[in-house]
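The structure that follows is given in the form of structure tokens.
Here the complex is missing a single protein chain, while all its other protein chains stay put.
Letters are used for the chains, namely A, B and C, taken in the order the chains are written, and counting of residues starts over at 1 for each.
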């Protein structure tokens, strides 16, 4: 049986097609999910893709978090369903309190699009198993509200528990506290990050690297091993 | 206030009307009365005035633009030509591409963020209305002097607006231009282009036929935005003393537009629309009259059914409103329910506002009373035509006689080195990444090349790797020296940029930015540029598929440089064969293709070092451009070159700097025997490119150039971490990078 | 130190996509009875020295030329606390 990776489309989601493509290239069956539909259609994992859901008008992710599909995603994520939030998806996960902290406007106040270097700080999550611990990768970053903040206690806790999953290398592109680019929940099934692994899955396209593909193969392996 | 119905207008023939305030001339008003056989109603007057404005009717420009059709080259690629929302070009494998460039100059000066944002929104809807999925945007921009305080107000706002809107739509920005020149101080140019892709069978045209078919307005509610904006903003230079009752500024809602795009593509896919038109300038006046006149002519609209954001709007205002993010579709009755369902799915408001009739008149009603009864063609297409006088300006000869070749040249190697650094760090030649990093170039996952490459390239078919390329160019300095040649140089440069990536140029769109047509000198520039462009397109075999004219770009009596911007579209059969600009591999051989002459008129060097503009622009040789393009395309297809960079403003040294910095490799350069170092490095002769050739391919490549008669001169090798011009100077890449990349952030931070 | 607040709102006739997005979301979240939502900006300024008429005039000027874009926005200046 093939592994089904669902990708949610909210009004204003932009990178859903890319995430579906990445899932397909990794060998999974891509399944489009719709924000009004509570049914997750038996997917084995969910990706909340990037974009500007609801225009990001209130706060990035704030409106989407209350959509019907999120009711099920939140419930199942708590039960162990692998969920990856990329960029806007990460923002939705923090708004939904599946991940701690919040995302704010970049400290330089501009949208920024660049090829970003990261270090994989936790290769033990559902989405990072195919990386080496400490591996340095490069994937596109593109956002307006990418500054990760949380209170000191939360940050210390994240560090202590190894839940900082990715850190920015070379430059911190947005003022994120402790250079945090992505985090995981304690169980390791819910991961969120600002950079876009789904844009780095094909040679020649985008930055021309495939450093993002292991996200998708990781979850595939994890699911196959689990079943 | 009583409603000015058709009946009322007939009964009160002598009522005085504000035709003048609406920008109409006396004879135009008389002509409207003649067409209608009575005085127009207020609503009719509003429609005619806005549709007969310069912006909508092209009244000053159309006598010149018609050369684009008359001199159209034979091309199998054209599916739809000038006249529709955008032209459509066949790119093979059953795909068609539609693309266009438009201006939003004046609004962007008043309110940079929203002006630029709605510029992007408008061009994207144009492309969508052809039945295509928008796949990329480009943004040719021009601002006043880089160090002028107002540039700091205008530029960041414009860039944020283009990014804010385009990024939110999920359209990769793959190219454009940023030019600074004092001539654009009070009049920045904000042009925006969009490319869309469709299958041949999905082509949709803006026409309303089939009596009984429903007219559906969908998208945003109609508000008081930009009322009169079209005629006031586009037909006169603005003076902000004029009181405006309604906001002249439109605010964009990119989220709404994203929904509009997805919703529209879905109704296309289910084949639910018989005709479609976007609402841009002149809003409903334009959409209804154009749809009706392109169809069988008859249409009835109940204007009071239009969903409003502001209940106080009068019928005239509703007709003229330029509220953004709206479309108008013609739908057969049996498809209406499904159409509405899809709109509901995407949270898009849709309303049946009327239907196609079997008559020949556009009839508009307000609460049951008729306020418009016109032959739609007279509104949409029979606007006035002006044969404005034009005359070569008296100063043109003196300008051309002021030869840049006579300017003092660097005397020592040290001076040469200094001037190289001055050039690559000057605002116009410096890296624009502070700007372009604010644009998403990755979204949609099909971007093969994007800025700072010579042309943007996007894949349009994942199976076959078919792709399209686009570059936009324009050099107002060249065009000022000689508008005919300047237009051709813009065309040649964009064409060359596309070919440099390995794509075959197919067709062009343009945005013609000029001063006041009421100035015979400006009109001459315009006429010359059109003639040059039409002749050039004929020779290169690239038809003009459509474009845009922006006039009255001036401050007081001073016009901007004539600025024809050309966008060239190309096709590449296999995007994996694309040629990037970076010198990525040490040891590869550098070849200069083409001939270098002493050409400094309008050059970056003359501007940066001497603040000079005079003489003649580089000589145009389109046969040479064609040959160069063929070589670049063959070499890319057959894997003979690993990098290519076209030469344009800044010449050889600018191109070497960009390619070295992008690849992170230096170059050792030898000045060709027949040239002095200065001319070699700074001349801007057209028809040239630099390529990097792997050693294993050298013979094959030079044989090909030799056989086809293209001069190819070996100028050096990719090597080290400096640019060394032997016998002259050496500059470390780190120093070059600092010079090239620090300028723009320093100005704008 | 006194706090002066400048509230900047889009002019009523200008489209407010942000407010609209919020308003449309409310019923879905179970909040009814809100007929309209407009979203604007609030600036809290900590002012040194006395907030006399001269200071207020300066702040008004600042709001007009900088904090608000009067092409599309209106603003209100309020003294919130003196100390």
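Throughout what follows, a residue touches a chain if its C-beta (ideal position, glycine included) is under 8 Å from a C-beta of that chain, and two chains touch if they have at least 3 such contacts.
None of the values given here were measured: they were computed from a predicted structure.
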| item | value |
| --- | --- |
| Hidden partner chain, residues of chain C it touches | 1, 7-9, 19, 22, 25-26, 29, 31, 33-49, 55, 58, 61-62, 65-67 |
| Residues of chain A (touch criterion as defined above) contacting the omitted chain | 58-59, 62, 66, 94-95, 100-102, 104-109, 149-151, 175 |
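As a working rule, only the chains that are shown with their structure count from here on.
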| item | value |
| --- | --- |
| Per-residue overlap in chain B, given as positions that touch at least 2 other chains | 253, 255-256, 347 |
| Shared-contact residues (touching 2 or more other chains) in chain A | 54-55, 57 |
